[in-house]
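Everything on this sheet refers to the single structure shown next.
Note that one protein chain of the assembly has been removed; the remaining protein chains are unaltered in position.
What follows is subunit A.
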Amino acid sequence: MLIAHLHPHKKYHKIQHMEYSIEIKNLTKKFGDFTAVNDISFNVKKGEVFAFLGPNGAGKTTTIKMLTTILKPSLGEVFLHGHNVIENPHQTRKSFGIVFQDPSLDNELTAYENMQFHAILYGLKKEVYQQRIISLLALVELSDRKDSYVKNFSGGMKRRLEIARGLLHNPKVLFLDEPTIGLDPQTRNHIWAYINNLNQQENVTIFFTTHHMEEVERMAKMVAIIDHGKILITGTIEEIIKKAGTKNLEDAFISLTGSNIREEAGNVSKNQMRISNKLMR
């Protein structure tokens, strides 16, 4: 199963079989008697763009938290570029970058200082990060606000800064939890073009969630749909549309997950999660 882990430093010009970027086996997370993620298993190949879809509260963010070492699974295993996420979180952390669903900037610092903080935590040298921060800020069009306090930024500007920050240390896997939330179409296009480029040029694995199906259709090679903590389906976009027997991905998504509107329970505390669980029963 884990042959891939024997060659962690191997150059991967081409996607190779058994060379997975993310391997998830029987992953489960329970909060009290509420099962947020229920025995999910799937793999993501190196260099793949993988869309992880599901309605609000389906278990997407909980899964991402477990993949990124900040939440301990109740059961199951995760490997990220060959590192056992649960047993070896420290090594794992070097290999991925993440843009969280919720804000995670220090409002009392400037844009540059937020980037610098990140760079130093990831052990980048000054010559390297100075240059890279400048070019990433240019990419997200925040160069002129380099020295402004983040507390004076709009929601969209904060989002762009977070994306720039997630790219700073050249991760091998990039997790993007609803990265384009609150962004205008121009910025969304811009950022997806960059991420696409990153994937093509540097073979960075992209694992993202979104509610915009056109982003999935444009970007993703593989898709998994999760609901009530269970994986409903995985496959290419064509496969999913075919299996659901619909015209497009959005219809397939709705037909698979039902048309009920969900309570947002993605990032609430465990208590609130239990309450919303009770409401759903």
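Convention: contacts are C-beta pairs under 8 Å (C-beta built on N, C-alpha and C of every residue); 3 or more make two chains touch, one makes a residue touch a chain; residues count from 1.
Heads up, the rule we're going with is that contacts and distances are computed from a predicted model.
S.K.: Quick one: the chain not pictured, UniProt calls it what, "NADH-quinone oxidoreductase", "3-isopropylmalate dehydratase", "Multisubunit potassium/proton antiporter PhaD subunit" or "Transport permease protein"?
M.R.: Per the UniProt record, the undisplayed chain of the complex is "Transport permease protein".
S.K.: Given that one chain is not shown, which residue among A:K72, A:R218 or A:K242 touches it?
M.R.: A:K72
S.K.: Using the touch rule from the top, list residues of subunit A that touch the missing partner.
M.R.: So the residues of subunit A touching the missing chain come out as 65, 68-72, 90-91, 93-94, 96, 98, 100, 102-109, 113, 116-118, 120-123, 165, 269.
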